[in-house]
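The complex appears here without one of its protein chains, the remainder shown in place.
Our next item is subunit A:
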Amino acid sequence: MNLEFLESGQTLTIKLKGDLDHHSADESRVLIDKKINEGKYNKIVIDLKKLDFIDSSGIGFVIGRYKLIRKRNGVIEITNASSKVRKILDMSGIGKIISIK
């Protein structure tokens, strides 16, 4: 999976490209958490426009980043989820704690 970071004020946008599965989540987690821990962000936007694949490991990954930013009193938002990606996200009920646009 490819990651792209965009910073705007205290908002960090993470663009995910490719497949988000157990393998890529483990790899990306390290890079993303380093970035979050080094910065002073109060909002994380996860942009899924270029995501080709997601499974339940991706849900665990999103919840993990939610917990991390919550510790810093920040919020997380998911944008550009396709209908298929949306289906998996809805299955887990994470829409109740994270805004999905």
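Here is the rule we go by: a residue touches a chain if its C-beta (ideal position, glycine included) is under 8 Å from a C-beta of that chain, and two chains touch if they have at least 3 such contacts; residues count from 1.
As a convention for this text, contacts and distances are computed from a predicted model.
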Chain excluded from display, named as in UniProt, from "Chemotaxis protein", "Na(+)-translocating NADH-quinone reductase subunit B", "YjfF protein" or "Anti-sigma F factor": "Anti-sigma F factor"
Selected residue (touches chain absent from view) among A:H23, A:K49 or A:R70: A:H23
Residue ranges of subunit A at the interface with the undisplayed chain: 19, 21-23, 25-26, 29, 53-57, 59-61, 63-64, 84, 88, 91-92
